[in-house]
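Note sheet for the following structure.
Every protein chain except one is present and positioned as in the full complex.
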Amino acid sequence: MHRFLRLSVFFAGLLMAMASQANTTAQPLTTADDLGPQVDQPIEFPHDRHAGDADKGGMQINCMYCHTYARRSIVAGIPPLQKCIGCHQGIESVRETPRIKKLFEYWEGSADGTIAAKTPIPWKKVHDLPDFVRFNHERHIQRFYFQQEKPVQEVCGYCHGDVKTMTVARRSKSLSMGWCVSCHEKDHPLDATSTMTSQGPNDCWQCHK
Amino acid sequence: MTEKDIREDIAWAKINKDVLKSLENPRKMYWVIIFIALAMIGVAVGAELYQYLTGMGVSYKNNSHVWGLYIATFIFWIGMSHSGTLLSAILHLMHADWRKPIYRFAEAMTTFSLMTAGLFVMVHLGRLWMFYYALPYPSERWIWPNFQSPLLWDAMAIFTYLSSSVIFLYIGMIPDLAICRDNMKNGWRKKLYTTLSLGWEGTDRQWRNFRITYLTVACFLIPLAVSVHSIVASDFAMSQQPGWHITSFPPYFVAGALYSGCAAIITLFIILRYVFRFEEYMTLPILKKTARLTFAIAMVWTYLNLIEFASVWYGHDQASKDVLIYKATGNYAPFWWGMMFCGSIVPLTLAFTRFQTNIPVLFVVSILLNVGMWLERWMIVAPTFAHGYYPWAWDHDQWPSFVQWSIVFGSFGWFALLFMVFCKIFPSVSMYEVKEMVYHRSQETKKKELASKGLANKGAH
Amino acid sequence: MSVTNLLENWSQFRHKHPVEDKPHAEYKWAMSIDLDACTGCNACSVACYAENNLPVVGKEKYSHGFSHHWMRIERYWDEDGREFPDQGAQFLPMMCQHCEAAPCETVCPVGATNHTGDGLNSQVYNRCIGSRYCEANCPYKVRYFNWYDYPTTNNVWPEPMNQQLNPDVTVRGKGVMEKCTFCVQRLTVAKSDARSQGRTVRDGEVQTACQQACPTGAITFGNLVDPEARVGKQWMQQQVELAVDHQAKDQHEHAEQASKLRGYRIFEELRPYPSVMYLERVRESAV
Partner (left out) sequence: MIENSFNRRDFLKVLGWGGAAVTLSGCGNTSVEDGRELVTSYSEPAEYVIPSIGVYFNSTCAQCDAGCNIMGKVREGRVLKLEGNSQSAINRGKMCGLGQAGVQAHYNPDRLREPLLRTGDKGEAISWDTALELINAKLDGVQGNQIAFLTGGISGHVNVLLKNYIDALGSAKHFAYEAVAPSVVRAANKKAYGVEMPRLRLDKAKVIVSFGADFLGAWVSPVHFAQQYAQFRKASNGGRGVLVQIESKMTLTGANADRWLAIRPGTEGILALGLINALGAGGVKVAADAAGAAKAYTPERVSTETGISVEQITKLAALLKERTPSLVIAGSAAEGYAHGSHNAAAIALLNQALGNVGKTVEFPAALPFPQIAPTVGNRYALHALNDDMAHDQVKVLFNFGANPVFTAPAGLKFKENLGKVPFKVAFAHYMDETALQADLVLPLDSALEEWGTSVPEYAAEGAQLNVHQPLMEKLYPGTRATGDILLALLKLRRAQEYKGYEDFYAYLRSALVQNKAALGGSGKDDDTFWSATLSNGLVKLPGASNAARKTSATTLVFPAPAAQDGAYPLRLIPAVTANMRDGRHANQPWLQESPDPLTTIVWDSWVEIHPKTAARLGIVEGDIVEVASKSGTLKAQAYLFPGIHPDAISIPLGYGHQAMGRYAKDIGANAFHIMDAVFDSETGELAMHETRVKISPTGQRVVIVKDEGSAGGKQMGKKIAVRVSSEKVDLSEEV
């Protein structure tokens, strides 16, 4: 009888200890990395060349120069073909490189006629959320870039990783629900100077559609 | 003088031999039952696959009538499980030793009917591949199930009850498993019994620990049994629907559960007695006691039923009253009256001593009682949908589809299969407790004889 | 994963039904429907099909009650046994009432239906396991279950019909419950736009699909918290309060004044505190 009681007390204690441990040590998952697959794009776009740091040969172009919709739409968007051409028409030095030649094939049409002129480039999605998720770029950019005045690459980098060091972008965060929630659970300052904080919304319908 | 529950002069070796025989050599009927059960399961599995692949729609429920036979049958099986606990735990604590030859199979019935009930929870789900969302486990998503939902309580209660019942069944079997182990020739069975009997030697210390453990689990099981069906009742009572939102539902459900359980015990009693040749142990006096117990519970159930009607009738909830009238007069009236007949009129036969030991009569009656109790569950679930608050959504005709019926029938096959296989592998009559019973009875008889002798001696003086 | 999170959510989500000390913060979406203006023409219902990717189930499935009309028009007749219904029929548009104390929310085992901070009754398709307890407990029977897999096996949107699907609304697969969302996809966009401009949504800026279509303007939708909102003015004028189960209209002591009102909520006595107020249909007594 005593042994039975003792055993029960032991197990109950163990359970409570585990519970309190789980309670206090819930690790935020924000930093968890989960490298996505390499995606074959029609043109191997060098993000490092465009957005990378100057000392590494990059041109430090603001992410939102090309992904211009991010601050006003739920999607960041891919730049339209004319945007690429707009710059590259004036850059003779790389005009004959294979990637730029490919780019101009989409604009002018390919010699063999397989690509008609002004065909949008069939970029593949790298950060493809499930269809039932409503992720709003605008809100995140507004909050962290405009209100908190964080550097743009840091803001984008929360979810997209360090794109400026990549050529073709590759997913580097898990983008799972728990990962999202771990950041929504944190206290974020309201703006650059405020000491007031708030958390991300936790209504299901905020993200599920 | 009453008949004896069991012959007092059975040799212990004969008990072992008779019971162990059931593991080897049942009557042909055993295989017939197994075959029928397998066939029923086959159809049900096919139906379930079809439903799984196509969608719940094939069962013909609809947007206002979202629950059907699955939930009704689920409650039925949960109810069925209560008898085992009643016989093995409650009567154990009450020292009613006539339960001893039959409690083992009753306890097995508890376990298997819970396993069957659990299946219905799954079958009923629209996305059963996501069933684990209802379990409280720490997940990556940082979310929990809704602890406010009676359905979640249900899931937990059933899980607890099932695991406790398995433990109870198993612990109670350990001494018998040791007997099996000692009487088996080499083979997989021997290995099985060796493993399961946990090195039981029958020492005094082992017996002492065994009895304490058994008693503890029995005590634990009783509140569980009551709570499980109360919680199932609260699935309905906690809702807002007319015909469901009734305070007396928990005790009513528990009574109904014990009732159908007892009826099922009579059925299985008769079947086992025949199939495994247990006439020596499952004696008619025991059957008689079971029948009387069943009768008593039937009357309790009837009483609670009438209470429910009265409380609805004299209450001010017009919608509930409408549902009650609808049950008695609407589309479901034949079934409702069928339930009243099977549940309250048929058990009156059990009041007659003549029928209490008449096996054919008891067999038919016990089956009718269970049909009645199954109808009762259906009559709780369905009419509320067909005549709820919102008249626009009252449905025309919700006759369940073949898929629903075949899964419901298949569950009986599934239960029968589990049960029959169990009886073939494990001793379905508790050998050590029958020995105890025989021993106690013979002691008593001796005492009585001594006393009467003493009296006679005195008188001689 | 933390237990604290669990407990907090518990109190936060579970006590959204109206209590005096916890008013709605920025938004409380609500509706009013003027039954005198409603002609029963079904435009709202079709608009709902278009906006919310509702599957057309076909005759056979409709006959089994598998229809998916989040917005359904009910037609009632007088029950006085006259030869002709000479006062016409009574139409009632019925959809999820977004109850403040919703009977469906408490019973869902997995918490797939919740109350949002905006006073909406949300339904999360991914979380739903299809126990259908919510619909069983709904007094209005306005939840619709996906009894079949309409997008795939039933091919409800054969090519190119699928191109009409609204990308802002999930196409539901089999085994999940769905219902009127008050066009939450529109609300989310409007709220986001307003927020970018540092304000709240103005009255009339966002319309539900049914409201937008309704030819007679019988449906008014808006934010009850906003004092400028027409819906709030209507509620106020009809003396219908969100958080009570017995309105001025029902009270005897004000019989004289109250009898001039025509706002009511359906099944108020069950205390779900619905967010939809109906205005009684008026019929001329002179003819």
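Here are a few things to note about the model shown:
Labels for the chains are A, B and C, by order of writing; each one numbers its residues from 1.
FYI, a contact is a pair of C-beta atoms (placed from the backbone, for glycine too) under 8 Å apart; a residue touches a chain by one contact, two chains touch by 3 or more.
Everything quoted here is computed from the prediction, not taken from an experiment.
In the whole complex the chain that is left out makes contact with A, B, C. Chain A residues in contact with the hidden partner, per the touch definition given at the top, are 36-37, 39-40, 69, 72-75, 77-78, 80-82, 106-107, 118-132, 171, 174-176. Although one chain is hidden here, its contacts on chain B can still be listed: residues 64, 127, 318-319, 322, 386, 389-397. Looking at chain C, the residues touching the absent chain are 35-37, 39-43, 45-47, 49-51, 56-59, 62-63, 67, 69, 72-77, 79, 83-92, 125-126, 146, 151-152, 158-167, 170-173, 176, 209, 212-218, 230, 233-234, 237-238, 259-262, 264, 266-267, 278-287.
The definition used in the following text is that only the chains that are shown with their structure count from here on.
Centroid to centroid, with C-alpha atoms defining each point, chain A and chain C lie 36 Å apart. Averaging Cα coordinates per chain places chain A and chain B 56 Å apart. Chain C has its Cα centroid 44 Å from the Cα centroid of chain B. Looking at chain C, one finds that residues 1-2, 5, 9, 127 touch two or more other chains. Shared contact sites, meaning residues of chain A that touch two or more other chains, fall at 22, 185. By the touch rule above, chain B contacts chain C in their complex via residues 54-57, 60-67, 124-128, 130-131, 133-134, 138-140, 142-152, 155, 235, 238-241, 385, 388-390, 392-393, 395. Those residues of chain A that touch chain B in the shared complex are 1, 4, 22, 29, 176-178, 181-182, 185. Those residues of chain A that touch chain C in the shared complex are 19, 22-24, 26, 72, 74, 131-132, 134, 136, 138-139, 142, 185, 201-206, 208-209.
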